[in-house]
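Apart from one protein chain that is not included, each protein chain of the complex appears where it belongs.
The first chain written gets the first letter, and so on, giving A, B and C; residue counts start at 1 in each chain.
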Amino acid sequence: MRLTPESLSSRYTAVRRQSLAICQPLATEDYVIQPMEDASPPKWHLAHVTWFFETFLLKPYYPDYVPFDENFEVLFNSYYNGVGEPFPRSERGRLSRPTVATILEYRSHVDDAMQVLLEREMNDEVRFRIVLGLNHEQQHQELLFTDLKYNLGNNPLYPAYLEQALEPAGPTDLEFEEFGGGVYEIGASTETRQAFAFDNESPRHEVLLRDFAIANRLVTNGEYLAFMNDGGYERPELWLSDAWSRINDSTKGFTRPLYWVQREGRWFEYTLGGLRPLELNAPVCHVSGYEADAYARWSDSRLPTEPEWEVMASPLEISGNFVESGKLHPSGAKDVAGLRQVYGDTWEWTQSSYAAYPGFRAFGGELGEYNGKFMANQLVLRGGSCVTPKTHIRDTYRNFFYPGDRWQFSGIRLARDCNVN
Amino acid sequence: MRLTPESLSSRYTAVRRQSLAICQPLATEDYVIQPMEDASPPKWHLAHVTWFFETFLLKPYYPDYVPFDENFEVLFNSYYNGVGEPFPRSERGRLSRPTVATILEYRSHVDDAMQVLLEREMNDEVRFRIVLGLNHEQQHQELLFTDLKYNLGNNPLYPAYLEQALEPAGPTDLEFEEFGGGVYEIGASTETRQAFAFDNESPRHEVLLRDFAIANRLVTNGEYLAFMNDGGYERPELWLSDAWSRINDSTKGFTRPLYWVQREGRWFEYTLGGLRPLELNAPVCHVSGYEADAYARWSDSRLPTEPEWEVMASPLEISGNFVESGKLHPSGAKDVAGLRQVYGDTWEWTQSSYAAYPGFRAFGGELGEYNGKFMANQLVLRGGSCVTPKTHIRDTYRNFFYPGDRWQFSGIRLARDCNVN
Amino acid sequence: MRLTPESLSSRYTAVRRQSLAICQPLATEDYVIQPMEDASPPKWHLAHVTWFFETFLLKPYYPDYVPFDENFEVLFNSYYNGVGEPFPRSERGRLSRPTVATILEYRSHVDDAMQVLLEREMNDEVRFRIVLGLNHEQQHQELLFTDLKYNLGNNPLYPAYLEQALEPAGPTDLEFEEFGGGVYEIGASTETRQAFAFDNESPRHEVLLRDFAIANRLVTNGEYLAFMNDGGYERPELWLSDAWSRINDSTKGFTRPLYWVQREGRWFEYTLGGLRPLELNAPVCHVSGYEADAYARWSDSRLPTEPEWEVMASPLEISGNFVESGKLHPSGAKDVAGLRQVYGDTWEWTQSSYAAYPGFRAFGGELGEYNGKFMANQLVLRGGSCVTPKTHIRDTYRNFFYPGDRWQFSGIRLARDCNVN
Partner (left out) sequence: MRLTPESLSSRYTAVRRQSLAICQPLATEDYVIQPMEDASPPKWHLAHVTWFFETFLLKPYYPDYVPFDENFEVLFNSYYNGVGEPFPRSERGRLSRPTVATILEYRSHVDDAMQVLLEREMNDEVRFRIVLGLNHEQQHQELLFTDLKYNLGNNPLYPAYLEQALEPAGPTDLEFEEFGGGVYEIGASTETRQAFAFDNESPRHEVLLRDFAIANRLVTNGEYLAFMNDGGYERPELWLSDAWSRINDSTKGFTRPLYWVQREGRWFEYTLGGLRPLELNAPVCHVSGYEADAYARWSDSRLPTEPEWEVMASPLEISGNFVESGKLHPSGAKDVAGLRQVYGDTWEWTQSSYAAYPGFRAFGGELGEYNGKFMANQLVLRGGSCVTPKTHIRDTYRNFFYPGDRWQFSGIRLARDCNVN
């Protein structure tokens, strides 16, 4: 990760521009709302990622820096208690001001100062924080897509974010590839690392695996529909106890993937291109970890563990349906041999709780709140999705969400013990 | 209320224009949010009042009318179950679409059709519905002010809606004027009425009153501050049981009027012109019925009943600080003799539950839901406020809100039994 | 109400014994639970009425009195903030101690001291407080029945409180008796009163009524079933807005009277004698004010106002199906001429909000919290029920509950404007 200043500066510019490009198709009104607590307003995202550079770089490392608006320190703090008590997350959509125009001015103000900083001599800590800030903004670029999809897809008008030209895929066989057990290494090395990794990916360490088999592709909409038609959501024996309580909750329950809509007996799916007939060979998406687990149980399989997933994925080249494809929707698997859809398309739920690797050390100072404090009650997801930047994903990347969360582009890859079947 | 078609048409145009004029200072973002369930988004108001004309006039009485968008029948239905199940009120702020621009097109579309209807021969029912629709829109014009005040005043940036040039008033004595008891008539006559009145104001009927005395002006901020400094919010003996539960509620409790803000020991008040030092001689505003009742008890008084208020107000000319003054904030009482601030400035809480007058008949058909179904758990307020159109208020006008509501421009006029003091 | 000391003492003994007699059929377990916040544990009632004598008589007027247990001052305070912060009402059923045996000891301890006080010379205030305490205990005797009915009737085993021998009644015609309008006096006179009345029944005052008609008997189960079979609970036009929200509430909604149970297509009703087939000619009971209002609207009638009810009832002798009959369930109307079931059987919802009479003065001191602070959001019920002591009811008696409450023995008497039909 020895970026020269020039390349760091140009990467800064590129990443910052990309956030604006994502928002370009939005109406001003779309920037404002927060239809559920998890789905923050786009204008909040644009401001918060800017706040990150202002708070962790400009304020401590740019002596002459004049903050754009002192109120923003509180307003756009996401969850850094070390910086102060953040504005309540659930109320982000209750604020019409600052307007989008003001936030764009804020971005320019910070970008101007950052360009000065980027041109100066910088020490390792500053360089690290800039790279972290860019990775942070890439994470929020993915959240921009997931949140604006919820924003528009929760609207009974089902407006499209943009026009999509999606080509349906043909059917492909589901097969399981076998991997031998033994001691493997997983995680990102902090000693010799060439590239950026988050603190939670380290240290690289040995894990002991048993023989396992893992599916060659993601579970499809058609397969998931068979689970539903088999009474999947009504059979308690398929569900974890907490999941069963959730799907029977009168206000938060669910009976189908998040964006599936039934009209006159036919199934449709809301995509960023609007409502479309459900494509049976495309991967099922926007399912919770609970649904992934129930589906796996129904199909006499299980979800992979996090180390199994990484052992499977590590040898593979990182390619797939990422945000750069412009599809913004998972594609059906190609009819070729071998493991497919490992990177991109949908995040893949693992059965592993999000926890510290042995010897884990959080980033220093207030940045220690970045990842470590979320290591409770969440599951790891792996592999990136169709709205992840390709340059952002890697084999050791750990994403994490609560098992009931569904608004991410999250899907299912099955695994099995090797001696099964 | 025999309006000629021309005058009805010009009144239609004037009322419809006024709604847009109110919104003119808003940023697009301000049209979208709903910071609490009661405070609907401005764009919803603009659409809903249009829906009212489309639903109750154009669809039944204009055979060629083509609806602007079929989805709007559900989306902009407020509470008319007879028209269908309305889109949930609590979710109005979760919709970015239709945009403000689309809603303005919707308004034009309906206005064009209405102009055709207005030029045709019309029967009494059509004429009544148009007048009702205009009164309905005037009610929502007041709600636009109360809701956008909540919208902006709930924002830690306290943005101003517009510049205000408010002049502080001097102190004035609080005195009680006495009225003799006996049988009085109140309410609007349906037989001989010359002007519009809502169904809930009728029939005109006799009431029996005892001698009573009523304050010559509204309670001031300074007087209310004395109540607070005397421990008003901490003394259970001053409060109704439901009020005491409410002010001790960890999430919905209150310890001061809605828009009062304390900074470094000094009191400020959020007004539509932004945060201003509390003006002690201006009327206290944005208090709940519970607070009005507790304040009255603290001052050895009581709130007036609805008939007492009307008996007091009926002889008076309708003049005062209405929306037309442009102040958009209650003014201190003038230092002259007699009853002041009866109309305008702030709505005045009465102690009377909102109930049917004897012999009450609701409007016919679906319009019967307009007023009658709210006759439970609410209190009557009288007299209009500084954001009420002058042409909209009258002595028989009955406004009604839950006793815990505070976001209206609601204040306090005291009353007493005559033999007291 | 010039009770001689002897008669006061014997009345004290009789009332206190009656509370124990009511509980006699209970198992120890039945004394403990609180299946909803409103339905307090029987052992709490036994202790609270004792606390009332200890707090308002023994502590202030018996200098040598030694409290039974200092903790009880807080534990058995219902809602008298002037005495201190009460133990939370919602948690009464979370306490197994003090046990029933200890509470019986507490009762004896207080009764012993009260007997000493009763034998002493006493001033008017002491005599008033004793009479108030006995009326208070009679109110809780009624609550003992309503709460233990909820306690047992909420249990899927539907255990009987005691054996009942109820005789079904035949059908009777529903007719409306007419009353002429004019000025009437209602309320209890404080000047010349011969008997006890609560503060909220005074002062006696004039009211102005229009001609009205009132039903000669209560609405029956059979009539209410016709309302249900006509889609009564599914038709929004029949319901107040708050009622419609309530019946559609996923956790608190209702679709039938509280104790009606349907099994294999047949209707049953839980009574204090257990589950019984629904008796069609008996009065419908355990309906909320909302249901009473909707039923009245469905039958082109309305609920009576409080003054109408009192004007109707005042001339009548107080007789009916009270607790002394031992039936503990409302009976069908007798097939005779004239007004029936006015006293006893079921409390009758009025359309009147519970409010202060003009010139109302609450009891002095902490006892001022007895009635006055509840004058918000509640409706008045009149006439007593089959679990009211006959000596406790009178024509001026005002009971009050929230319009959604259903666990009282509350039923429906219809009224109409005279010029209707």
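The rule we apply is simple: contacts are C-beta pairs under 8 Å (C-beta built on N, C-alpha and C of every residue); 3 or more make two chains touch, one makes a residue touch a chain.
None of the values given here were measured: they were computed from a predicted structure.
The hidden chain makes contact, of the residues C:100, C:312, C:386 or C:414, with C:100.
Of the candidate positions A:160, A:226, A:240 or A:339, contact with the unshown chain belongs to A:240.
By the touch criterion stated above, the residues of chain B touching the omitted chain are 250-251.
In the full complex, chain C contacts the hidden chain through residues 27-35, 43, 71, 74-75, 87, 91, 93-100, 151-152, 154-157, 159. Residues touching the missing chain, restricted to chain A, are 79, 81-82, 183, 205-208, 210, 236-237, 239-244, 290, 293, 302, 351-353, 355-356, 358-359, 368-369, 373-377, 403, 417 (touch as defined at the top).
In the analysis below, only the chains that are shown with their structure count from here on.
Centroids built from CA atoms put chain C at 59 Å from chain A. Centre-to-centre, using mean CA coordinates, chain A is 46 Å away from chain B.
Measuring from the averaged C-alpha position of chain B to that of chain C gives a distance of 37 Å. Listed for chain B are no residues, as none touches two or more other chains.
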